[in-house]
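My questions will all concern the structure given below.
One protein chain omitted, others in place.
The letters A and B name the chains in turn, as written, and every chain counts its residues from 1.
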Amino acid sequence: MSDPLLVAEHVTKTFASGAHTVRAVDDVSLAIEPGETLGLVGETGCGKSTLARCVARLYPLSGGSVQFDGHDISSLSSRRMRPYRREMQVIFQDPYGSLNPRRRVGSIIGDGLAIHRVGDGAERRKQVQHLMEVVGLNPEHYNRFPADFSGGQRQRIGVARALALRPKLIICDEPVSALDVSIQAQVINLLLDLQSEFRLTYLFITHDLSIVRHVSSRIAVMYLGRIVETGTVEDLFTTSRHPYTRALLSAVPPADPDAADSRQHVVLPGDLPSPVNPPSGCPFHPRCPRRQDDCVATMPPLEPVLDDDPEHLTACLHPLRTGEDLHPSRQDGAA
Amino acid sequence: MSLHPVVTAEQELEEVHSDVVGRGPWALAWRRLRADRVAMGSLAVVVLMVLIAVFAPVFAHITGHPPNMQYHQAGLTPDGLPKAPNSTFWLGTDDLGRDILVRIAYGARISLGVGVVATLLTVVVGVVLGLLAGFLGGFVDLVIARLVDLVLSIPFLLVAIALVSVSGPSLTITVLVISMFSWASMARIVRGQVLFLKEREFVEAARSLGASDLRIMFVDVLPNVLAPVIVYTTLLIPVVIIVQATLSFLGLGLPAPAADWGGMISEAQNYYTVAWWFVLFPSLALLITTIAFNLLGDGVRDAVDPRIDRLVRPR
Partner (left out) sequence: MALLEVDDLRVSFTTDDGVVQAVRGVSFRVERGETLGLVGESGSGKSVATQTITGLTRGADVQGRAVFDGNDLLHATRAELRAIRGPGIGMIFQDPLTSLHPAYRVGWQIEEMVRAHRSVSRAESRRRAVEMLGLVGIPHPAERVDDFPHQFSGGMRQRVMIAMAMALDPSLLIADEPTTALDVTVQAQVLQVMRRLQEDFGTAIILITHDLGVVAEMADRVAVMYAGRLMERAPRREAFYRPHHPYTEGLFDSLPTHSGRRLEPIVGSPPSLINLPSGCPFHPRCRYAFDRCRTEVPDLTPVDGDPTHVSACWLVHESSERAKLRREMKAASAT
């Protein structure tokens, strides 16, 4: 197996907010192999979007390092980063905010080509029109403005823009969350087809567990800035070890009446935590039904637990055993 | 070769949409402006004023009276007072027997000329500084913001008077003085817009593509700032015109015998009891021009930035 395409080691990102310091990303390490899709899941405030932007060097890192294709890009200046930007692109969540409303679509898609001076005007135009066809847009709409397109079409524009420079890695930040269900499926199929056609590697960020299961080969679950569990899709969906992972998976209502009637409802008490005032020790302990004394004091390391293979890592001192169920018996965290 | 059969279905649906799509934001704005009758009327008046200014010599030619020519015999009463509007002097004469109509036409050149040039200068300086301050932040922003505060706190008229009395009245000085004070408000508006736009995802997208700050500022941010800039510019012109008229009213404009609306009104001060036309017509010219620009500015603002509730017309 070749070297990983992207390696993040102990990445930390803090923001100053008034008098507080917010640790949006706290000591996150992960690696993405070429050609695979790493799904990054979590709820609001878990830090997944911030992590994506740190990896893409859209934010400076507060700590740790990021290596792309063997090169350390952690603290490169924007000029030194430029060649790497060709290899690493982003597809954004908001189809309305991620496209400049005052620029024509052809100019938006070809922006990367213009910035990196690839070909002349005529060649770029041909490239852009080819890209539009590839993503399923009518190349004759080259001169239209984003407002003329639907949400799904705008996301395709975003995909074409990311693809223009033939990157190796594409970071997809909630690429279909803002779209209707029937359009989501179109864009997901497009992304998967492009991955095999252009041999792309994806970091796929989403809060939707059914989508992440469909597109990913490996998954990492984030909570309050930390990775709490990571492994293959199989590992996480059949033998999740971390109570939060289990709760997250159980919270998704299945689109199947029989399953809905027969399943056990796992409802976590309490609110989603805010990174402004993180708890001591394990970040999940205030809401965890399995909490014990050592959870409050110690930060659990991210490592294989029980008899898991070395790729399946869990950050929990009392992980769930195979076949064991999660029973939240408390309503507000009291014993 | 398309990976996706979606194009065919999309194209089919496009036919259904075709009359609703395909209009860029500027085309849409123009369409809205065209529908606004008041704005179109004002635009017509503005165009008329511009034509009058451009073709001022035609007025001189038709009436046969050059603007600075004093007609002591035909243009003044036996007592040496201005003559009321008549068949020779359609809008009457001033205290020196000069044709008011022709002088108003030439005055339009000054007012509109200064109005346009000073405004343009203001816009260029204000937009560039506002862009730099808003986008680059940090030290650049600090310096420019303090400069803006300084300029806005200086009492304009007093300083203008002082400057002009030192240098002597001239068109260039007038233009420079006006611009020197007006750029600050423009810069402040632009800076505010840029601060907001900086956080939008399309700016992040440009960064992720490797765009330099300069490119982002001018290719991505500037087109989005243009809308409020255009509105403010259209509303700035009448202000500049009034300021210039005020300066020349106070004797700080062009030296005599230049034909200029503010100067004419100043000269008319002593004659208003006996020669109402001398005060009225230059004042009317000024009034009509500024109202027209103001109404046009309102129309431009509504066209460029329509509110959502205008979309649904209640029955």
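Convention: contacts are C-beta pairs under 8 Å (C-beta built on N, C-alpha and C of every residue); 3 or more make two chains touch, one makes a residue touch a chain.
Computed from a predicted structure; not experimentally measured.
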Among A:82, A:116 or A:214, residue touching the chain not depicted: A:214
From A:247, A:288, A:302 or A:320, residue that would touch the chain that is not displayed: A:247
Of A:65, A:189 or A:239, the residue in touch with the unshown chain: A:189
Contact footprint on subunit A, counting only the chain that is left out: 43-44, 150, 152-153, 180-186, 188-189, 192, 207, 209-211, 213-214, 237, 247-248, 250-257, 259-260, 265-268, 271-272, 331-332
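By definition in this document, only the chains that are shown with their structure count from here on.
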Subunit A - residues contacting subunit B, complex: 53, 56, 58, 78, 81-82, 85-86, 89-90, 92-94, 97-104, 111-112, 115-116, 133-138, 144-145, 147-149, 153, 158, 161, 165, 186, 189-190, 193-194, 197
Subunit B to subunit A touching residues, read off their complex: 1-4, 6-7, 10-11, 14, 21-25, 200-202, 204-212, 215, 219-220, 223-224, 226
